[in-house]
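Note that one protein chain of the assembly has been removed; the remaining protein chains are unaltered in position.
In this document, chain identifiers A, B and C correspond to the written order of the chains, with residue numbering beginning at 1 in each.
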Amino acid sequence: MADAMTPTAAHSHPDYLSENKGLWNWLTTVDHKRIGLMYLWSVATFMIIGGLLALVIRLELLTPKQTIMSAELYNRAFTLHGAIMTFLVIIPAIPAILGNFALPLLLGAKDVAFPRLNLASLYVYWIGAAMAVSTLLLGGVDTGWTFYTPYSTTTGGGVSMMVLAAFVLGFSSIFTGLNFIATTHKLRAPGMGWFQLPLFVWGMYSTAIIQILATPVLGITLLLLVMERVFHIGIFDPQLGGDPVLFQHFFWFYSHPAVYIMILPAMAVMSEVIPTFSKKSIFGYKAIAFSSVAIALLGFLVWAHHMFVAGMSLFAGAIFSFLTFFIAIPSAIKVFNWIATMWRGSIDLKVPMLYAINFLLIFTIGGLTGLFLASLSTDVHLHDTYFVVSHFHYVMAGSNMIALLAGLHYWWPKMYGRMYNNTLATIACTLIFIGFNATFLPQFVMGSRGMPRRYYNYLEQFQTMHVASTIGSWILAAGLFLALATLLASLRKPKDAVPNPWNGRTFEWEAGSPPITHNFEHTPVCIYSPYDYRENPVPIAEEEKSAH
Amino acid sequence: MNWFRDFLLPKSAASNTGDVDGLFMFISWLTVFFFFFNGGLIWYAVRKWRRRSNNDITPHITHDTKLEVIWSVIPLIVVMFIFFWGFRGYVRAWVVPNDALEIVVTGKKWVWEFEYPDGSRSLNDLHVPLNKPVKLVMHSEDVIHSFFVPAFRIKRDVIPGRYTELWFTATEPGIHQVYCTEYCGRGHSDMLARIFADTPEQYEVFLREGDEQVRKMPLKELGKLVYENKGCATCHSIDGTRGQGPSFKGIYGHELKDAAGKTHTVDANYIRDSILNPQAVVVAGYEPIMPTFQGLLREREILGMIEYIKSLQ
Amino acid sequence: MSNHAADHAHEITGPKTYSMILLALIVLTVITVAAARFDFGNMNTVVAILIASIKGSLVALFFMHLRHDKFNAVVFVLGLFFLAVFLIWTLFDISTRKTVLPSNLKQPVQAFPGAPLNKPIRPSTGQPLGAPPAQ
Partner (left out) sequence: MSDVTTTVHTDHQDHAHPPGLQHHFTNMTQQFEAAKLGMWLFLVTEVLLFGGLFVGYGIMHSKHPEAFVAAHHHLDWRLGALNTIVLLLSSFTMVMGVWAAQTGQRKKLIAFLLLTIILAMVFMGVKYVEYSHKFHEGLLPGKFYSHQGDTVPGQFMFFSFYFMMTGLHGIHVLLGIVAILWITFRAWRGHFSAQYYGPVDIVGLYWHLVDLIWIYLFPLMYLIS
């Protein structure tokens, strides 16, 4: 581990931030760490834009009728919020930022398998982002991020451009996934078998499976939608003999697995943070690893639970509901395993661990409220109400965002070689927890009482809860702003981080903080399990011998 | 514990809601329980095993198969139980009773149109009898909408190009809110309707005189509505063109000859008789094909028809 | 992972095998065309897909060397499997849907109400092409 590493070894090369400075060198770099950082700031920019849109939406909903904008503008605002947050923020967030930065380090590799493809994925992301933003000049998009036909094929504005943007962004996601799979298979450090992989890698690998298998279907769906708009090809248009519900099958075949693209990486981060700060081996390594893969594969069999009231057949509804419940099992297993990891550990409540606990609580609510929506009869009542809005914000926005922050605070010393202000970061974490729950808990109640989603005007009976939610959104925004400011403020200091500030056991802590361009001075060799926190770690080879 | 249910759910007003509410509350309590269970475990662990020094020694526990099986199997049993409970409710909501009163619902940007079995129509207000199953056969004229009645715990998408159905038996008298829950553009949030669950007396009034909209409508407009909705327009034109029956244009106050050559003056009584007993007098040159509208039109609608024809000079 | 490129030597398939495969593929193409002449009733498409799948397997196994490449074969088959899941389940929903019709339906639902035989098709708002979208 890094603390055992000879300090002289770490500084024979300049670190990756100091070497080859200058904008041009950054834009042409193939270094996975630099690409990860460029993703970080790109995603952060769009998160701020999407977040501001959310604040504007919440402000509009302060009163039952018009508050600050017209219905047309409101519809465009929530569509842009949804599209930006889904395609530009949450899907790339953890894989493209933390995955790109940490996955090769965790594997003891010098880079991902296809570094140029990795850079290409960033450029494709930028092109897609530019296209998405350009829809503003084309009159905006008012379809909702789900682009349901036939509304999306008949409304005006920049729908085609937005759809093509999502298509392009899909390729960015595919490139990242492809890289992670090939890297995990072919670039593991000598001695690192599949069950010595850090669980973050398992999580990323499972995510990548979904990215590879599902994203192309989104691509073709969106192309068909553009074709329908331009050529009236007829597949989704009932007037031309098409089936509008078919679009929903196509769309959710990608977009349901995509929610696991959002949550699996979050779980992956947890599996690193919790053992490190509990100073104890992860509980149930194989259970966590296999449950990631199980979620990824099962995720493909449940897409139509978004369509229980969409005019699907009774039988299809029953089967999809039945299978959906199986997703609950691996999710529950993971949560129990993390808690069991903390059990009898030595829990250090540093900022990443606080975020992890924050995640556990929010994910528990998010996961359990999923049961309402997986179950047929209750889903009929709750579908397309604020209950659904709140549920998916808990699992997609809350869990993902908090896990991203956990990972950022965890690897920040590795990324920039600097420690942040612990007190301020703790306050930010607390504010985020309070703000998030204040924003979204009232939405559960609103939803179950019948408040439909995507409503510009609403009945007076819901106003109290809307006001509570809006006030919550301000607390949440304050928390996020403080977290960002704390991290940024740390960059003004000189580099002060030691290679292994948290006493982690995985490979990245053996590299310098920040690492050199090729990551390690010497290629690491995997001898001990990545979670062996014993006083005298036992080599894997010996452990296996004694097992037989 | 009813306060929790009343806090989370709107007041139930239909026959099938008990099952849904039961399941909803079951999962709600499950959620509350597990939130505090997990939260409690974390709280306990953090309090008890907080790091005291950097040299803390922790036990090396990698897994515990028995424990892991337990916490996989128990959730599995619970969710399977939930599945079957939810499935049962779904099937009940799916299978429509045979004696259900059929209402045809048309969704279009951004109104709900209801067509009753007698062919009369209304916008955004639906009258149904209490304690009698009602079946809604729904379709859309433009984009996908969704018909949602929170008090009945029912919802189904309304799709262009095909029909979907939905049924309920209202058990609480009063007005129940209907929402459109599938995003359909600018007026999505204003695409509201109301279901009036009428007591037998109220429903009787409704059947006799129509709903509030119709009762308040001027007679001439009501007549126009009847003319358009009840099939008059198929045979009788209003612009003087000859159809299966005589045109209504300028007919009022004029004289007509029947097949036997007898002369009749078109006045209120003549129109009433022609609607209720059309075969009695058939105008010369036309086939006796008009069906009777006895029982199909309300008294006020006949008066409206007379006013409408009177206005077509 | 330690083996070198030279170790691939035993995997090299020769021109003879490739020629045989090519011949088989061409024969199968002829069979496909011939099979289309026969009427297998409902099985027409199934027969065509079956022959195509045999051809596809030959290409994948021999030309794409999946015969010697177990791992990538798994990757490829996994892709096909999920495609099958997508197709079969979507078809399952569509084929088990109940047709609901109102009892007073006057006209049968037309298959292509908006698409007359040879006229330009109008978008589903019912407006002529080029008109501004409905607001």
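Everything below uses one rule, namely that contacts are C-beta pairs under 8 Å (C-beta built on N, C-alpha and C of every residue); 3 or more make two chains touch, one makes a residue touch a chain.
Quick caveat: nothing in here was measured; it's all calculated off a predicted structure.
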Quiz prompt | Partners of the unshown chain among those that are drawn | solution = A, C
Self-check item: Candidate in contact with the missing chain, chosen from A:K110, A:R344 or A:K493
Solution: A:K110
Practice problem: Using the touch definition up top, pick the residue from A:I127, A:A468 or A:I527 that touches the left-out chain. | Solution: A:I527
Exercise. Touching the hidden chain in the full complex, which residues of subunit C are there? Just list them.
Key: 1-8, 12-15, 18-19, 21-22, 25-26, 29, 32-33, 36, 39, 44-45, 48-49, 51-52, 55-56, 59-60, 62-64, 69, 71-72, 75-76, 78-80, 82-83, 86-87, 90-91, 94-95, 111-112, 115-118, 120-121, 129
Self-check item: Missing-partner contacts on subunit A, residue numbers
Solution: 1, 4-5, 9, 109-115, 117, 174, 177-179, 181-183, 185-187, 190, 196, 212-217, 219-221, 223-224, 227-228, 231-235, 240-243, 246, 250, 505-507, 510, 518, 520-530, 532, 537
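In this section, only the chains that are shown with their structure count from here on.
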Quiz item: Out of subunit B, which residues touch more than one other chain, so two or more?
Solution: 142, 160-162, 164, 185-186
Self-check item: For subunit C, residues that touch 2 or more chains besides their own
Solution: 113, 124-125, 134-135
Self-check item: Touching residues on subunit C, where the partner in the complex is subunit B
Solution: 99-104, 109, 113, 124-125, 134-135
Quiz item: Which residues of subunit B touch subunit A in their complex?
Solution: 7-10, 19-20, 23-24, 27-28, 30-31, 34-35, 38-39, 41-42, 45-46, 49-52, 54, 56-64, 67-68, 71-72, 75-76, 79-80, 82-83, 85-94, 142-144, 146, 148, 150-151, 153-157, 159-162, 164, 177, 179-190
Exercise. Enumerate the contact residues on subunit B facing subunit C in the complex.
Key: 102, 104, 109, 115, 117, 119, 137, 142, 160-165, 185-186
